[in-house]
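Comments concern the structure below.
A single protein chain has been omitted from the complex, and every remaining protein chain is retained in its original position.
On to chain A.
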Amino acid sequence: MAASYRISGAGRFSHAKVAKFSFDGRPYAGIEGDTLASALLANGVHLAGRSFKYHRPRGILSAGAEEPNALVEIRRDAARRTPNVRATVQELYDGLEAASQNRWPSLSFDVGAVNDAFSPLFSAGFYYKTFMWPKTAWKSLYEPKIRAAAGLGVAPDQPDPDHYAARFAHCEVLVLGGGAAGLAAALAAAETGVRVIVVDEQADFGGALRFEAGARIDGQDGWTWAQGVVARLKAMDNVRVLNRTTAFGYYAQNFIGLVERVSDHLAAPGRDLPRERLWQIRAKKVVLATGAIERHMVFADNDRPGIMLVSAARTYLNHYGVAVGRNVGIYTANDSAYAAALDLKKAGVNVAAIVDLRDNPSGELVDQARAANIEIHDGRAVVRVGGKLRVNSMTVQKRTGGGERTLPIDALLMSAGWTPSVHLFSQSRGKVAFNDEVKRFLPGTYAQDCVSVGACNGTDGLAASVDEAYAAGAKAAKEAGGKAAKSAKPKVEASEGWSRGMLGAAPGAGPGTTVKAFVDFQNDVTAKDIRQAVHEGMRSIEHVKRFTTNGMATDQGKTSNMHGLAIAAEELGKPIPQVGLTTFRAPYTPVTFGSIANHARGALFDPTRRTTTHGWAEKHGAVFEDVGQWKRAWYFAKAGEDMHAAVNRECVTVRKTAGLFDASTLGKIEVVGPDAATFMELMYTNPWQKLAPGRCRYGLMLREDGFIYDDGVVGRLAEDRFHVTTTTGGAARVMNQMEDYLQTEFPQLKVWLTSISEQWAVVAVQGPNSRKIIEPLVEGIDLSDEAFPHMSVREGKICGVPTRLFRMSFSGERGFEVNVPADYGEAVWEALWAEGQKHGACAYGTETMHVLRAEKGYIIVGQDTDGTVTVNDAGIDWAIGKKKADFVGMRGMMRPDLVAPGRKQLVGLKTKDPNVVLEEGAQIVADPSQPIPMKMIGHVTSSYWSENCGRSIALGLVAGGREKMGQTLYVPMPDRVIEVEVSGTVFFDEKGERLNG
């Protein structure tokens, strides 16, 4: 198919390289360098999508990032379907597949367009008013229907197969925006030798020079000059030039987020390229050269395909070599449209007329237009247009009313003026100020070390912008430590420049209720909607915005905010600054989740910690469970065993002979120093001064509020050295609490804390045969009960390597915990395993560990306690040193509520039917026949089948539980009520004789 709107000799790209693409299944041809928008326009296609709410046919409004209409889906394959891509920024590649959105069955015939006919129903505040009642219908009826009828693209339903990169960078001067101003600033800064990063969202640097045909700098046309500057910058070692890169967020202390689109423009990117690269940049100085965005005119049916911004049409002509029509009308309120008219005329496009809202426009450009025989209708407005899927006429009337004249056209270009892009400045928490003379918001009070230059600073004209930017770049670099610059600043010889224009609704916006004069194209907000919001009581622009959704689409109102504000201000009879401007927030343009999530996906989302026996456990049938970041062996299934069978076998084997368990994940802290015992007295409830070296004690740690925080066995290796263990999950926070008190409350104590969790691998050997298993491997430690009683610690050797050997038990059996340097963890485990085999020992996992400790009533902090459980609630008052003057939590645990009667206390729970195993977390009631909601008096904290007891066992927290011994309570479940008897917490070997058995 011939690209019939391509103008030979115009544009900056070789016409030789053809890129084939499809839109809604129809094949087209464009050229490399095109955007999807320019390629569609070259083929005469304006109709690009349907609007969000009314399903109105929409064309291409702009040639840049501000595009609200031409949003399409780009499909590479089933998993790479990107919705809501702006056709104006998507670069064409050979084979590109695009589809329109929000239409059914087709773009030119869309059933949803009935919304347009029923639009009085869909006016501002419609959602708030219409679907308030009945409440339940919102979720089941209204919302799904509305979502189906209104909306944008469809999110892909498969995981994103692309990968994304991330970089951090530092620089002295960061220049955001690569138009003439940005390049001048970057050049000035770069020549001082400081590190400079210059960024632009487009494929090529140059900004407005893409369309400003009249610019001449340093003896070259503007565009050529810009490319020369880019080449010079790229050749400098201290400069990084980033194209296709959007500065989306400006954060505290000159921290800027950028997204570089690395491969979305390539036909076959390959796997070695990331799709996008996230840059996080810390800059000493930031130069904002973000330019300005043209506004549309607000009049009836201003959204018809074929109606676009003047600057867009000029960009398509001068940059891409594409005419947007053959007979175009122009509707303007400022001079910039005249330059476009002249360019179009020169390229052979007929300009039907320039309709200028101003009376008697004058100036060089106006004279040139007259000299070129272009009709100028001044003091007039376009009040109406013809055509639905494509504009075909414009109707012109005097601004003050009177006779109408209709002119046939095939495209209409409009310009209400230019809005400085203060988005990033506003994100930096700078305050904008309204300049009443030129009716625009400009950077006012700065909050960070940045400076605005050029059009975004309200500086009119290329020469003034380049001068300002060059000076600002040099100053920023000098302040950041740069040397005096060597070269001369660029000299602008010919320039275009304009300002002014108009804000708000033009006469063609009409007062009626049926006229649709769009302010916000993407969210389908009309001038009438804004007026209605004011009539219904909205006073602040923040309220108007939320009521109408003006400026709340993904384009963040780049073209609509100022119009909306002006209409609201006019309706309120207030000056614009009193109505306010909404704050701009990141991101400037939409950012993919992929670039933010970046590498933190799947296995890289969180570190995985494995113990030294992980590989051995894998080979021996271990099933693992996640405990925080740790992978812990849960149980070791033999052939044919399910979890239940494996755990039963492990539990019985440990008590019958012995078992090996990897306890390496326990937190371990070495507390060392002359004041170590004093410090331990303050951190733990227990007394430590009199604990003899070589002995161990169960330690209990509270928070200052008196609730249980952590626990673990502590061994005193020497007068001045404690080996403290913590829970697996509590290791980091216990270390933090200790450091906090040591550094800030008790800094006078001579104590040093070292985390040794990962230095020592720990093998628990538990069971009546445990001593026989370790005995042949241990050197230098007398293992007899007399020399090495329960709750002792010795240093010696095992398998020839150093060990800290603990005699302790979390199973209730005679037991040892063998600590060895982690490098030897697996070897020592293997040696112990070999010895264990001689005695019929098993390896066991965390589930058996849990069952065995529950049989003995040993609590697990974080399972049987939840941060609201006191020492007394847990029934372990014996762990408190009664004679101590102070410890963390001592005062907290005396608070009235913590000593009041009726608190929940830890008790045992035996189901009346021994075969029923309770559900952990199940609620407990005293009377199951009371009406719902029942009064809950407690809950189950631990519950298991105990093969050793031949029945189920459970622990629970029950209000006044210790006074309810022997009483029957009830656990209501969805299908039945389970009867339980309150019991003591020890289910097995109540006297504890087996510790020495």
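Here is the rule we use: contacts are C-beta pairs under 8 Å (C-beta built on N, C-alpha and C of every residue); 3 or more make two chains touch, one makes a residue touch a chain; residues count from 1.
In this text, contacts and distances are computed from a predicted model.
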Out of "Branched-chain amino acid ABC transporter permease", "Isoquinoline 1-oxidoreductase, beta subunit", "Heterodisulfide reductase-related iron-sulfur binding cluster" or "Sarcosine oxidase subunit delta family protein", which one is the UniProt protein name for the chain not included here? "Sarcosine oxidase subunit delta family protein"
From A:P896, A:G950 or A:G966, the answer for touching the chain not displayed is A:P896
For the chain left out of this view, which of A:A16, A:A252 or A:A488 touches it? A:A252
Filtering A:A79, A:A203, A:A268 or A:A447 for touch with the omitted chain leaves A:A447
Among the options A:D94, A:D221, A:E641 or A:D705, which residue touches the chain absent from this view? A:D705
Determine and list the chain A residues touching the chain excluded from the picture. 251-253, 255, 280, 282, 429, 447, 704-705, 736, 739-740, 743-745, 747, 885-886, 890-892, 895-896
